[in-house]
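What you see is the complex with one protein chain gone and the rest in place.
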Amino acid sequence: MAAPTTGRRAGTPLMWRVARLVERRVETPTAQTLILAVPGWPGHLPGQHVDVRLTAADGYQAARSYSLAGPADGERIALTVQRVPDGEVSPYLTDAYAPGDPVEVRGPVGGWFVWRPEETAPVLLVAGGSGVVPLMAMVRARRAAGNRAPFRLIYSARTPQDVIYADELRTRARDDFGLDVTYVYTRQAPEGWRGEPHRIGVADVNSHGWPPDLEPLCYVCGPTGFVETVADVLVGLGHQTRRVRTERFGPTG
Amino acid sequence: MGIVSPGFSGRRRTTGPDLPPGQYLTEDFPVLSAGPTPRVPLDTWQFVISTETGAEFRWSWDELMALPQETPTVDIHCVTRWSKFGTSWQGVSLDTLLDGVDTAADYAQAHSYGGYTTNLPLDDLRDGRAWVVHSYDGEPLPAEHGGPARLLVPHLYFWKSAKWVRGVRLTVEDEPGFWETAGYHDYGDPWREQRYQGD
Partner (left out) sequence: MTDMSYVDGNMLDGPLRELFAVDLSSATGRCESCGMVGPMAGLHVFAQAPGLVGRCPACDQVMLRLVRAPDRAWLDLRGTTFLQVPMPLDQPHPRPL
């Protein structure tokens, strides 16, 4: 898979482009990956997102932001969408949106919560729920670029069934040299798991992250409360605020 | 208009004589907020009306509760396009609070715990059209909806009904508030769709 790593340059207009569904992958009972064909897609960096806009026949519009799940494959992009039960956009995308149907996308957007494949510093990724999506884009881009920076991913999920990309993460933890993956379960742990389900805390971040004197880049993505907790823990452990990049997602669906 | 996505309809949209133009009906009660939710203890809460001459009229929580109470049931219309019908509140009419306040001001600026402000003509606070409410649906008003007390001016877009209200300044000139200084309309009549400046 080709991995264009050029981010958007200053001066590139940000315009709505028509995107069509090529393929749908079921990741968990509530999350799906949508592969969209976007003619003219300029490429993106891992961590960036796109705005998706839907228009109804009467002109009504709704827009939401979704993280890009991996490097672009030419003009194809991958979004992983978590279905929000009472949501307006995500249930359409997971239940009704059919191959060939158009939506509009604008992007890539966001120039701060990104990892550049030329970086060499150790990286700590901390994911809460579907916050794993932009972090998975970094994991995928690292391998695609042949980058050897050591990566550690701490992934908090409610139950094993809620883990997005479970099979791929298992394979990558074995095959991607220098990638460690650990899980925290908040509701129910798998059979034979050592320890009780719990919310992420200092001990998890301390044992499975990097010591601050290695000056790792830390990326934290998840619901606002989760990000708040982890960012406080990281800063409390001595990580510099500027090395801790966060992406909170709010209550939209 | 963008490219239509087949099968997408979005939120159910109803029109009808009770719904102002461009609004849709909602059954839930969305929480909108421009900042962190202030927590205001009742023993330090107060409501202040100040006039253009500097005169101040203050009520503590207990004093507010001792005033004649009204229970308006009204439709509310948010500029973000949702409307909710038949909301039930309890509070004190601004007519009661303004009774005995001597002023030549034409305008009012409500201000809130947390720093929010909004402006409207003083006349729109009179004649049984505005309240300081402290209960919703028979329960104390939750903080996310503006408790301990919020302004309720249902004939204008709901951003005029300042949450966490702590007072009203009566002014000779119209002084635009938080959203009004960032493009929103100084009056905000939902029936004339006065959303933005110049509408």
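Quick notes
Letters A and B mark the chains in the order given here, with residues in each chain numbered from 1 onward.
Please note the rule applied: contacts are C-beta pairs under 8 Å (C-beta built on N, C-alpha and C of every residue); 3 or more make two chains touch, one makes a residue touch a chain.
For clarity, every value in this text was computed on a predicted model and none was experimentally measured.
Interface note: of A:51, A:75, A:119 or A:176, the residue touching the hidden chain in the full complex is A:51. Shown as candidates are B:79, B:94 or B:108; the residue that touches the absent chain is B:79. Contact with the chain that does not appear here is found for just one residue of B:37, B:60 or B:135, B:37. Mapped onto chain B, the footprint of the missing chain covers residues 30-37, 79-80, 143-144, 159, 179, 181-184, 195-196. Chain A residues in contact with the hidden partner, per the touch definition given at the top, are 8-14, 49, 51, 65, 106-107, 109-113, 223-225, 227-228, 241-242, 245-252.
Please note the rule applied: only the chains that are shown with their structure count from here on.
Separating the CA-averaged centres of chain A and chain B is a span of 39 Å.
Those residues of chain A whose C-beta lies close enough to touch chain B in the complex are 16, 18, 53-62, 88, 92, 96-98, 101-104. Residues of chain B that touch chain A in their complex: 1-11, 13.
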